[in-house]
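Heads up, one of the protein chains got dropped from this complex, but the rest are sitting where they should.
Chain lettering (A, B and C) follows the sequence in which the chains are written, and residue indices restart at 1 in each chain.
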């Protein structure tokens, strides 16, 4: 789960990483606290979990209270890439003229099967962009879990991006602290971008990213309630997560349900091959029963523009008759194209054919049929 | 530094180790809170940093408020092995009839150069006694720092002391938590003795020991002010620690000052060989100057029954003239027997002889002289 | 022959007393896997079917050589580390939802001790007719000469079913696991299948996320002489979304199906457009 900037900064600060002085507000009136708490100029930052927030207008600056009063209502309640802005982080604006912007981050490296530390002398921009256009500005290090991430590793990286003397030490120290956050919070990603380094050697984390491994939330009960309902997900995605289903919203009009992530991905691919557009990815998981299947169908059906549904079941642990019962119980009301094989195949087929459904044995045929049905349905409208 | 039981228990509790419900009081009036906070019977425990507190009468029990009212003033202000009781920990008394008493501890193992976990089925008594008399009741494990101390290690130990099923799991889980405390607090020793294990599988830490490495106090600033003045030291020891001198109070009448721990220990030994009784151990350290030496003398002189002082200096980094100046500046007023060799030996000797002191080159002779002087001084009284 | 497991493998089931553990232990025994014991801490002395349950490995009379883990995610790290310290090899971690920091520790400890970890979040491994350490439906597999390496579960069964029906049995089939960090990668297994005299052809089933397929492609060029047919799931997947498997996500510019297919094609690996195409392509290559 992604944490909001202000919460990530709270945590960073607890670990000794300097962050700007700030307040968090969720209504206009609270904005009056700027007076007491902060010095102008201030940055007003929409707390939404989307990338490119700055470019999308989610970050504004105010030189005075009057200006802040004008900006706050504009930001609160605005929509940023589909997400309503409900909270603002208001913080003292860092002086960027006498400072450099760096990047510090930790991530899980799938290839080296280790944690990787990345430092860059080009902060404030997308690190992938820097990696493409100016790879020399980036220093990377794969952490040996036996040795851990030590100050001397951090110093080496800090030096590699061109720092020296006390600045080198300061950035190294902050980097180790960020590693501590990353490890303590089961981070998938911990990032400061930009890390401001002033001419007189002070550092401030102007932005803060902390993505916590959802699977580790049992160790972080303070976040566990949010893990499933984080605003990074759409409403349907949240509903599916709460029901224990793996679901991803997609822009098409053909619903897809299958068992097993690989099989569902393959189902999407085949559908696309036949020029169908998937409305979603939905994996009911291994061993789903009639109730799970009914729930899956009900979620897929909540999208008003779904024209047909492609169901692709290869029964291993999953029993075909359970799936069939789930379909029949739901009675979707739009065309369903079912492909079903494996455990209790015969019973499943019988239940479906008895209720007027056709069952395919081959997934290509079933996908093709779903595409045609959706087309017919669209044209029939 | 040793923590008081109640502070160790606070920490244990934060790490999820169950401790009895309790209050801490430092005067009689506060004892009235027992009513509101606790259920009888309660244990009233003097908070002093000495061993064998129970046998010395520092732990009492009360069945009622009246009984508690009688006991509290008896305990508060009493002396336990030379330490005034200033605080009481009052806690609900664990039911020992339906329970077993175990021992769980972690320590630094000099021989294996690792942390060692010790579990024993015989809690509530001195673990060294158990080790001598019933070694079979003890399970030990040296921790490989690369693997860490895992639940499965703890389970194995827990099983070795005769536990099974849920009790085995419960004690293992508490053991791992105690390891977490030990690591987080730079423990020299972390100990629960006894750990109560009830018939229905609950555990409670009835006593708690946590000794923190003084050298690690920079990582634990919450204790750093106490590190030098902990009540485990005598007043003179505290004063010496604050001055950066290694000092130990001893019961004899001949003060000893030297540079280097090994040399001072050897000085004590030689003094004893000549039937002298050291009043202290004092190492001024390498590179001591006149001021350090004067401070060292002033501490040694604070003991009224010191009859002579044996000063043993082998000048490496330490300069003999600085030492001599420190002696002359102090003008101790009791017999001083100085042995001095090494760096700036000639200058040092000159300063001392000019001021009427005799200087030895051989430490045996000097020690012998100190013993004779003390004897003469005693007899002259 | 087969790789990693065969009929001499003696299996202990960790987490045998849970629902999944019980169910699949029965399936393993049915299949003929030599399950010598179960382990569930605190339940030593119980029985699951005919299998004795112990608190820990050192109490087992007939020493196991390998472990399959069904322990719930919060305790799986401890279970796997215990198996690794005891020297069991392979350690097959079926459990899903293990924290990634835990998986890294498991994988690291295993590599230090030169032990094979399969998974986490894997359907397991099967050497048909010899030994099964997994949760796959046994009936779709049959003994043969095809080595199969997959990041997926159900999709693998689908493909194996097709292969078996087309008369192409399997020497060994392995699910790497659907998590971002798993014990084995394609290359580890390509090497073994290349060496295995009884494996004639290899099927590689990849999916979006990471770059294991690209690395495999690079490796195949110089080192693999046996025919390899690949399939990559997730061409239609959007960026930045986890597609069921925690590891199936296109992020930070890497992991797209297109890049994987290109890399494999460049290495002269034929990539099937649909799972159904695989048997025919493989038959051509083996002909």
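We adopt the following convention: a residue touches a chain if its C-beta (ideal position, glycine included) is under 8 Å from a C-beta of that chain, and two chains touch if they have at least 3 such contacts.
Since we're looking at a predicted model, the values are computed, not measured.
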Shown chains that the omitted chain touches within the full complex: A, B
Touching residue (missing chain; options B:10, B:30, B:67 or B:186): B:186
Listed residues B:46, B:138, B:174 or B:264, member touching the removed chain: B:264
Of B:78, B:216 or B:236, the residue in touch with the unshown chain: B:216
Residue, one of B:128, B:200 or B:305, that touches the chain absent here: B:128
Contact set of subunit A toward the excluded chain (per top definition): 146-147, 150-152, 155-156, 159, 164-166, 168-169, 172
Subunit B, residues in touch with the chain not shown (by the definition above): 108, 110-111, 113-115, 128, 132, 145-146, 183, 186, 188, 213, 215-216, 218-219, 246, 248, 250, 258-266, 268-273, 278, 281, 283, 286, 314-317, 341-343, 362-364
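Here is the rule we use: only the chains that are shown with their structure count from here on.
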Chain contact graph, described as a line, ring, star, complete graph or other shape: line
Relative to subunit C, chain with the most remote C-alpha centre: B
Innermost chain, taking as reference the mean of every protein Cα atom displayed: A
Centre distance in Å when subunit A and subunit C are each reduced to the mean of their C-alpha atoms: 27
Rounded Å distance between subunit B and subunit C, as computed from the means of their C-alpha atoms: 56
Centre-to-centre distance between subunit B and subunit A (centres being mean Cα positions), rounded to whole Å: 53
Where subunit B touches two or more other chains at once, by residue number: 146
Where subunit C touches two or more other chains at once, by residue number: 112
